[in-house]
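Incomplete set of chains, arranged as in the complex.
Labels for the chains are A, B and C, by order of writing; each one numbers its residues from 1.
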Amino acid sequence: MTPFLKTIRWILWKDLVIELRCRETIASMVFFALIVILIFSFSFSMDQQAAHDVLAGMIWVAFAFTGMIGLGKSFSAELQNDCLEALQMAPVSRGTLYLGKVAANFAFMFVVEILLFPMFVILFNVDVVEDLSLLLVVFSLATAGLAAVGTLFAALTVHIRAREVMLPILLLPMVVPVMIAAVEATKGALNGDPLSLYRPWLELLAIFDVVFTIVSFWMFDFVMDA
Amino acid sequence: MTIHRVIRHVQRYQGWVGGGAALCLTVGLYLGLLGSPPDYYQGEVVRIMYIHVPLAHTALLGYTVLAGGSAWYLWKRDPIIDNMCHAVAALSACFTALALLTGMIWGKPTWDTWWTWDARLTSFTVLLLILLGYLMVRTVVDDLDKAARYGAVLAILGFVDLPIIHFSVEWWRTLHQPQSISMRGVSIASGLLAPLVVMSVGMSLLFSYMLMIRTQLLYLNRLLDAKKGRLLHQFHMSKADS
Amino acid sequence: MSMTAISCQHLGKAYGHYQVLHDVNLTLAPGECFTLLGPNGAGKTTLLKILATLQRPSEGHYEMLGMNGQTDRDALRSHFVFLAHSTHVYDDLNARENLAFALALRGQRPTDHDIKMALDRVHIGAFAEMKTRHYSAGMKKRLALARTMLARPRILLLDEPFTALDSDGTAIMRDYIGERLSDNGTVIMATHDPEQARPVTTRAGRLRHGTLQEIALDSCVRRNDGRDMQPDDAFS
């Protein structure tokens, strides 16, 4: 394995070990998402039918806000004892650090999404299509997009005083395309529509992922380096 | 190190409670499953009620105990009370979750849906969330003392909130949906009542029994921790002196 | 005034199953300055936090100026100041505002002149109007010292008071301690540097194995280089 991949693996390892030890990021993300759903259903007084129409939207609003919690934590956890400084002084390219963090964030977000989806199915009485594999593709493409931009922005906001709020403020407008495409593609996949109907959305997601991973990879240098 | 007197009492009575639970549940299940007629409307499906309803009652009872215990803990600051509260919370959460689960299993054939935003279901869900929040605080806070205090505060606030939540959800429901689906107004035939009562008593006894066991467990765990610390201390002292 | 300013009996503190403090006994009269020594992890900070009502002991009890540390906490709090590692300073207030707020919480209302005097005394008067966010570590520490001066506590709890201070700051801190002592105040000071503490110390003790052993002033200033820290040093 190249040193490049090794470093990425070590960063992933570190985040996973800490998560396995404290089990708080994933648990709290799932829990938070449940409460968001609950509050939505009260505030929008949704009956089952109305809920069905906006299900995909609700799923992605919940995922986005939940993901933001994970993203925020992934860098704020580095503030304990100024560990972030140590990362900044590490003799590896900033891009490596970026990819390591993206991998960890993607892993957390994806696991949480997989745990949450059944709850949506039950609470809103969705008729699930047989073939979930397309849905998984949609989830992973959209999550990758959120993680790619989100990781960069989490690093960017971590030293800002009002960090908890700056992350959503900066990130959400940026990922509007991801949100729209994810909602539309999820609708299609949930309805069992033929792939051709929502394929453009998947392509949009894929393009977004590639473009923003590359751009963020370069930009990370300027975010992390003094 | 003497065993706490509460624990000694618990150990004396837990056999009786466990026996009572077994007895009531056996009788109740017999009456419910075999000894009572099927429901006029729902047929055999109704029998799940004998589990579902007692579970729900017991969970509520548990929450009441939790709130009382928490207030008591804040007053006395006796760790054993905290152990009891912690145990009650975990059990109540389990019972609440099971009530919801059995309800869902019941709801599928009866209402043809797993879930509906009915007032009682919703307020029970909120209750479950509060209990899970309580348990989460207890795992996230390292300091035992702090965890106990924070937990107690949460439990008391939640208990005060419960009736308000219930009323608000109920009003909200009546405002938004005609009562097409509701658990209200099912008059229970007297033939169904007896097994229900027996099952409820049995379930409460089972809850108490599990509570006794779990409280002891948590208490002994705490003792063990203290003991470990003391042994470590002695070990190091002896090493230092030699 | 009662003859004991601080008295601890059988104080113990356990974190989970770490028994950090085991059986700490200490009685201090007004006018005494007790220097608390001990290796890293011995529990010095823990002991000070207990006295400062920031943590509850898991065993034993203590009194300050005749007030019980467990039950009379509110009354007790107006009589001591704890100068901790952290400086308790709001980064977005300037020095003057920080002092005014901190003293208002103690029910005191220092005049602008008092505040100016205190800041001058710690030699940061020139920065009175600057947000403390831009202070260096030592400047914040000086501000904390100024706050302590204005509060005029009868009991001073100091956790490594000389760190972050340069020699000038150290001298000010020492002068102030001396002044408090001659004013019949009582001081407990945790430090790793007995030489710096020596000029004001009247009694000294070493925390080991969770208990406090009083030591003679002479022996405490001799450094014990080369001793190993073992688990038994840190945790009793």
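In this text, a contact is a pair of C-beta atoms (placed from the backbone, for glycine too) under 8 Å apart; a residue touches a chain by one contact, two chains touch by 3 or more.
From a predicted model like this one, the values you see are computed outputs, not experimental measurements.
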{"item": "Full-complex stoichiometry, written in the displayed chain labels", "value": "A x2, B x1, C x2"}
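The criterion applied here is as follows: only the chains that are shown with their structure count from here on.
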{"item": "Whole-Å separation of chain centres (CA-atom averages), chain A against chain B", "value": "35"}
{"item": "Centre-to-centre distance between chain C and chain A (centres being mean Cα positions), rounded to whole Å", "value": "47"}
{"item": "Junction residues of chain B, two or more chains touched", "value": "none"}
{"item": "Residues of chain C engaged with two or more neighbouring chains", "value": "none"}
{"item": "Chain C residues within the chain B interface of the complex", "value": "14-19, 22, 56, 209-210, 230-233, 235-236"}
{"item": "Touching residues (chain side chain B, partner chain A) in the complex", "value": "104, 113-117, 125-126, 129, 132-133, 136, 139-140, 172, 176-177"}
{"item": "Contact footprint of chain C on chain B as seen in their complex", "value": "142-145, 225-230, 232-233, 236-237, 239-240"}
